[in-house]
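Data block below; observations after.
Heads up, this is only part of the complex; the chains shown haven't been moved.
For reference, chains read A, B and C in written order, and residue numbers begin at 1 within each chain.
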Amino acid sequence: MHVKSRYSFHDDYSEGAHPNVIEALSRTNMSQQSGYGEDEYCDAARRAIRDMIGAAEATIYFTPGGTGANLVSIASHLRPHEAVISAESGHIVGKEGGAIEAIGHKVLTGPSVDGKLTPETVQSIFQGSSEFSYQPKARMVFVSNATEIGTVYTKRELMAVAAKCKELNLLLCLDGARIGAALASASIPASEDGMTLTDIYNLTDVFWIGGTKNGALLGEAVVIKDPAFAKDFPYHLKQRGQFLAKGRILGIQFKTLMQDDLFFRLARHANEVAAEMSIFLARLGYKLWAATESNQVFVTFPPALVQELLDDFDFFIWHHLPDGNLVARLVASWATDPLEAKRLCQVVEQWTTKHQGLAQLRFT
Amino acid sequence: MHVKSRYSFHDDYSEGAHPNVIEALSRTNMSQQSGYGEDEYCDAARRAIRDMIGAAEATIYFTPGGTGANLVSIASHLRPHEAVISAESGHIVGKEGGAIEAIGHKVLTGPSVDGKLTPETVQSIFQGSSEFSYQPKARMVFVSNATEIGTVYTKRELMAVAAKCKELNLLLCLDGARIGAALASASIPASEDGMTLTDIYNLTDVFWIGGTKNGALLGEAVVIKDPAFAKDFPYHLKQRGQFLAKGRILGIQFKTLMQDDLFFRLARHANEVAAEMSIFLARLGYKLWAATESNQVFVTFPPALVQELLDDFDFFIWHHLPDGNLVARLVASWATDPLEAKRLCQVVEQWTTKHQGLAQLRFT
Amino acid sequence: MHVKSRYSFHDDYSEGAHPNVIEALSRTNMSQQSGYGEDEYCDAARRAIRDMIGAAEATIYFTPGGTGANLVSIASHLRPHEAVISAESGHIVGKEGGAIEAIGHKVLTGPSVDGKLTPETVQSIFQGSSEFSYQPKARMVFVSNATEIGTVYTKRELMAVAAKCKELNLLLCLDGARIGAALASASIPASEDGMTLTDIYNLTDVFWIGGTKNGALLGEAVVIKDPAFAKDFPYHLKQRGQFLAKGRILGIQFKTLMQDDLFFRLARHANEVAAEMSIFLARLGYKLWAATESNQVFVTFPPALVQELLDDFDFFIWHHLPDGNLVARLVASWATDPLEAKRLCQVVEQWTTKHQGLAQLRFT
């Protein structure tokens, strides 16, 4: 078996799927099933998700990936002249190749706070694009949870955005590529201000549960609330090339992930490994560029340290700071080996001791 | 394990993937790989396909499914005012939910001969939409091989269409959802008028190799000839939601299918089972609605026989004939059990003997 | 002033506007008005049209041309996956450069009867594209009155199409580029089976009144019934580049055309001139390729006669018949000089006498 020379914290889709998922695909492989999501595994997965949400009426469809989940969710809920409100840092703004514009909709943007959209920003973007017919008509708000920088919406925060949407007659769409990590976030005790899938369902009009980044080979589960929009969803899926003939492989994966809380157990593992790295690196004096609330660590390193780390590890340079330092993104996933995380921390620690002076210099 | 009460000849995507494919997914599952098709398995699959084509310069990308392969191939090769020529029976006309129109292009149609497009039809459609600027400008010809009704282009036929395209400055796009079955067709001895992937590559501007219907869980391999169009293909994939984060799973599947001629061995199996059914049913006096040249049998049955068959088997009613008879589509795949095919034939034989009179009545 | 060497029956937009329209533009030229259709002339035009329709609640907007009127009417009433049903001969099929596909919608076509769509055709197209999600979902029916070949829907015919639309939950859109000629048609006594703008409004969901081809420099008036679709119409107009800053020029033209029945007086003139030509040419033994029910004459001429006519007159060769004869389209408009029509008839008569033999030969 091939092993990468350097251990990767580059993203949460470097490995395949959780062994249970592979086993389920293998076990069910030869059974004959109807195509396009009308198989027994998709039915079972839908039941399992509805149970977790606690909404027997929820409509659920599966897409191969996240861009497709977003574009079909938006295409099916908007009319051609309607626009989407998003944070400038939103995934659909600069990370999906103009997929939303390609289906005809403008994305109206404003600044985010800790990667999140606030009711105030929604209000001001709405006011800037609602008075005249030469302004694209704001009709939907798009948020991701966890956000692009790994922060997590508290229940209070999402309730406030949802309330603003109701007030302004805006639909709320939630991108759940990392919803597992978000809902499993330890930074927000569920008891207090945390959320469950039920909260997400109640507060949004359409959202999706990300499988690709949390244990599946591929696949996202889109949950649609309004029957008027749910009715024709398969037409939209087909028209946009998001309807797999062997939908069974999406069904069996979600069925498996929903069993015995596997989906959230995997998310907690990822969050825990990220938290350990985050705490350790912070203790060494390295500034966190964003709060570590889910499975991603954004930490500020001097270039020399990054050079050293890149000998043994792979990760993404998220940002170049004016002061010359770099923001490294360290992503932990369900598959990340805690010992490799520890090893990375040790390399940083050794380097730091060795280059104390330099470090001091750079961080005062 | 679940087994369908009735054995299905409904389509060629009722089962999962060939065991070798599942094994390969399982074996490589935990290796860390780069995302979006930049992994070692996609590289290996590309090399294998280029070797089979015999074109080291060919550009190859993978999509999750066929609609995506078609819409990205067309979107990347056309300008907004350019239209696609297809047979009325073409897959993109009535089987993809308006996916081509959704990306802005008109599909100009004309009658097909045995499910195929002829140079004459291309010529007349072109003439009908090229003189004035109020006519969508014909710029591409779309064909499928095998066709929607399972017929196969001979080398002479495709060369004639390709020559007409050159003459009229039209691009040629070939949908290869069932290209395995087409190239493995026994009805056309390769020695004489059959084709290879090399022929397909030489005669077209863009085509794709269908994995979904020939042994893969999902995935099609798009082969692009002109570097000018190939260059930005990933942008198109991303923009249309056709770019899997774990591209590795497409790579490993194609790598496996291309090993030891597995891809064509599977296709030959499907064709052979279809041929056996076709020959047997024809001998019993049932009219074939289309020639059985690949893995699909289109046969004319009286309704009563269809009723009887549906107790034990699942298949698609393709067409209702004016005379009251039905056209049943019996699809064989890499996974079809020859004994089940034989069993279906026997049920037909028994019914026929029993209802000789009726049959006579209906078929004279 | 420039005068074309040859008198033109090529189309109904060869001249500018009726003198009253030019006078009104000139008279109101220096008054200051609000932009984008919020001026007093558009208001007055809306009132005048509502009065003619007898619907105080009707919403009316103006577009510069017919393609824009069609594409905005369709874009504003459909969701992305919904398709339009039209006759193969329909204007949006082959005469608008793929404008409907460019906004994402498939046009589903079927044969026409005398250029008209029948309930039977609507039914069969609908059945062919409604059962499965891989079929574009038929949601609207598109008709033109007068049709592309100048025929006119009787009240009974349009009621039948409208009833079928209601039955199948389809919207009905009527292209009125030549609605003046259609409603002024003498071939259908209004008393019996003719129609008025009121009938058109009652039977359709959206339709438009063509100014360009009936006395205006440019401009069409779109009449929208459902307030839900009417509400955001200006956004669609702006987004598609159909919203003139100086909307006043559309308002003043329609205000003028609606005064003292000018609009229909111009249409009657065009119809009368066409009728005279049609009757005369038929009496000479020339076959009418389509019934002359409005302002267009489609007549079958031998090539030699066409050659002769082209020395003095300009017209469009609509069709080449298998027998070698040509279908000439002679269009009369509000501006057509009856003496020129008479002159054309005389040239035909002289040629016919001179070439009796040949004519006989060709027409038996």
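The criterion applied here is as follows: contacts are C-beta pairs under 8 Å (C-beta built on N, C-alpha and C of every residue); 3 or more make two chains touch, one makes a residue touch a chain.
What you see is a predicted model; the values in this text were computed from it and never measured.
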(request) With 3 copies present in place, identify the total for the complete complex. (result) 4
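The definition used in the following text is that only the chains that are shown with their structure count from here on.
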(request) Using mean Cα positions, find the chain sitting nearest the overall protein centre. (result) B
(request) Report the pair of chains linked by the most C-beta pairs in contact. (result) A-B
(request) Using mean C-alpha positions as chain centres, tell me how far chain B is from chain C in Å, no decimals. (result) 43
(request) For chain A and chain C, let me know how many angstrom lie between their CA-based centres, rounded off. (result) 52
(request) Starting from the mean Cα coordinates of chain A and chain B, work out the distance between those two points in Å. (result) 35
(request) Indicate the residues of chain B shared as contacts by at least two other chains. (result) 96-98, 102-103
(request) In the complex, go through chain C and note every residue touching chain A. (result) 36, 75-76, 79-81, 103-104, 133-134, 136-137, 232, 234-239, 243
(message) Could you list, by residue number, the parts of chain C that touch chain B in their complex?
(response) 80-81, 83, 94-98, 100-102, 104-107, 128-129, 133-136
(message) Using the touch definition from the top, list the residues of chain A that touch chain B in their complex.
(response) 1-4, 7-8, 10-11, 13-17, 19, 22, 25-35, 40, 63-68, 70-72, 96-99, 102-103, 212-213, 217-218, 235, 238-246, 248-249, 314, 335
